[in-house]
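Every protein chain except one is present and positioned as in the full complex.
Chain IDs A and B follow the sequence of writing; residue 1 opens each chain.
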Amino acid sequence: MTYRQIRVIGGKGNAPGQFATSLRCLAVDAHGQLFAGGDSEIKLFDAAGRLKRRWSTSRPVLSLAVAGDGAVYAGQPGQIEIFDGAAKLVNTWRGETLLGRVTAIGFVKDGVLAGDAADRAIRHFDRTGKFRNHIGKHNPVNGFLIPNGVVDFAVDAQGVIHAANPGKHRVERYLPTGELLGHIGRFHGTDPAGFGGCCNPTNVAVRDHIYVTEKAGPRAKVYDFNGNLQAVVASAPFDPNCKNMSVAVDGRGLVYVADTVKLAVFVFEPVTV
Amino acid sequence: MMRAREFVQPPGVGQAILPADTLSSVSRRQMESRRQPGLAAPQRLLLLLLSLFLAFAPTLPAQSIPYSRPVETAPQAETIGGGYKTPAVQKPLPRDAYLQMLDVLLLAAAMGISVWLVIKRRSRKWAVALTIGSLAYFGFYREGCVCPIGSIQNVALALTDRTYAIPMVVTATFFLPLVIALFFGRAFCGGVCALGAIQELVLLKPVRVPPRLDRALGLLKYVYLGLAIFLAIKPALGRDFLICRFDPFVGFFRRTGAPHMLLLGGGFLLLGMFVGRPYCRYLCPYGGLLAWCTRLARRGVTITPDKELDCGLCAEACPYGAIEHMRAVRKDCLYCARCYASCPRDGELAHTKAELVHLS
Partner (left out) sequence: MSEPVTRRDLLHQVVRGGVLATFGGGAIFLVQKAHGQVVWQVDASRCINSRLGDTGAEACKLCTTECVVALSAVRAVNEYSKCGRCNICPAYFNITSAVDAQGLPSEKLCPRDAIARKPIGKADPEDPANNFYEYSIDEEKCDGCGKCVMKCKEPLGLGSIVLRVRYDKCEDCNRCAISRACPKDALIQVPVEQALRPPELHPRTE
């Protein structure tokens, strides 16, 4: 399997469809629409990459997720803002201790998951925002090893949480109850099948495969659920100083990667030979 | 020569050298909050002056760096747990103020002792001992810093550049030997200067430099002095510290250095085995200043013509051509006390003879 770049969305600038200072997070909904967060703003691009809507958040957006009902959850420092499909703010969950810095949001059957990078753990809430349990917190190092400053995870169709643990060079599998099921990945400095550097992968997305991004040198890769490398999506387009590149996959198999220095979303399409 | 510590008045640095962000208002606040009670008086004074400066320093715009870390991501001691304490980062302090003062006191003391040993005691033996001691401390232990020779440049710069300042230690190091020279001659050259000492000790078999050549070469040091001051007081970018840069012996003191400088130093030492202290006599810019001050000296090495004995042994013994017509040329006298040592009527030799006579 190989990938080719089909589109670049955004870029650094002050135009409505561009990002002025930051691009931190991506999410795609069931219709292939792309939500991109940065500059304390959420931008909605349609499936063809045209800007459809943009609205502000009260704090810088660190993470985005779209629920099954079309509600948009925006993770921020100290809070999660929930918008309805029309970009109207419907709720705000606040909590300095449980939501220190929300760098990832996901959904399981009856709950909401939030990755708190300030405490290096994933929080499990019910749909009303009531705290249930920690995920990934109870280990010798008291959480995920994230020198990169981002807890990122994705939830697969079975409700299993795939969380990046960059300091261990692993993507770990957890149940929503917090039980560790296993992991994929190992360190390797030269083999593309391994994760290089001090702490990789930084970000993860899941659909039929596990999609990850790495920093230094930046690249996006695809693994199957057994940890076998399927493809290197790309590495050349990204700025070498990129780090914590958010990744998202839509139903068509398109891979969206946010370049945090160029402030652009690179869209890749799988090519079947 | 040895490099004098260089001290710059901070506002000038801020404008000329510092990048804007190192003086940002945030860091200034941090610095001030870092001040701790219970510091020694000089440090407190330093901090007071520093904070005064900081209060009035112009606010400089922060330099934009394209990448920034949004939050502190490194795990801290409390999250690491297990009783771990973050160790202090190793950062030794600059030499303490009292140690710097000690250098000045030692400099003054060594010059005093030199005057006493040479003029009062007329003892070559002890003068050599002092020379060795000075070489060991100012040369090899302090590695040639601070020294009056290099401080010429700093003083010249501090006098001309409004934004440049030198600490009191350097001021004292520069003026003390000159003041001593005004009264007693070049005591610094004889007993204290490490550069002089290393040459003094290698002098093996001095040859007499023809007086005319000696005088002509002696003018070189004034050219060097002028050039060094000229380069030192140029604006910051074109500025150069010639004396420090071409110090021939500092490489030996530091046991390391550029090969060509070590070679130059070796050359001077080799030459110095036959020509007495060539660097001091022909190149040392500070020697030039000392020579001028010495012209006004009230006292110094004195050769008293003897009614009965005009042997001229002293003039023979002087490797620096500083005895002419049975008279000491004080501006050229480097306080080595060889003349006294060689005198049959005075100094150690005379005393020894007298004792022998007495015993027999």
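Everything below uses one rule, namely that contacts are C-beta pairs under 8 Å (C-beta built on N, C-alpha and C of every residue); 3 or more make two chains touch, one makes a residue touch a chain.
Worth saying up front: this structure is predicted, and the values here are computed from it rather than measured.
Novice: Using the touch definition up top, pick the residue from B:75, B:190, B:285 or B:321 that touches the left-out chain.
Specialist: Candidates B:75, B:190, B:285 or B:321; residue touching the omitted chain: B:75.
Novice: Out of B:166, B:329 or B:343, which touches the unshown chain?
Specialist: Among B:166, B:329 or B:343, only B:166 touches the chain that is not shown.
Novice: Residue-wise, where is subunit B in contact with the chain that is not depicted?
Specialist: For subunit B, the residues touching the absent chain are 3-10, 13, 17-19, 21-24, 26-27, 30-31, 34-35, 46-47, 49-50, 53, 62-63, 65-76, 80-82, 84, 86-87, 89-95, 143, 145, 150, 153-155, 158-159, 165-168, 171-172, 175, 178-179, 182-183, 239-241, 244-245, 250, 254-257, 293, 296, 298.
Novice: With the missing chain put back, which residues of subunit A would touch it? List them for me.
Specialist: 60, 77, 139-141, 145, 147-148, 167-170, 186-190, 194, 196-199, 215-216, 218, 240-243
The rule is simple: only the chains that are shown with their structure count from here on.
Novice: Touching subunit A in the complex: which residues of subunit B?
Specialist: Against subunit A, subunit B makes touches at 66-67, 69-71, 73-75, 79-81.
Novice: Enumerate the contact residues on subunit A facing subunit B in the complex.
Specialist: 101, 117-118, 120, 141-143, 146-149, 241, 261
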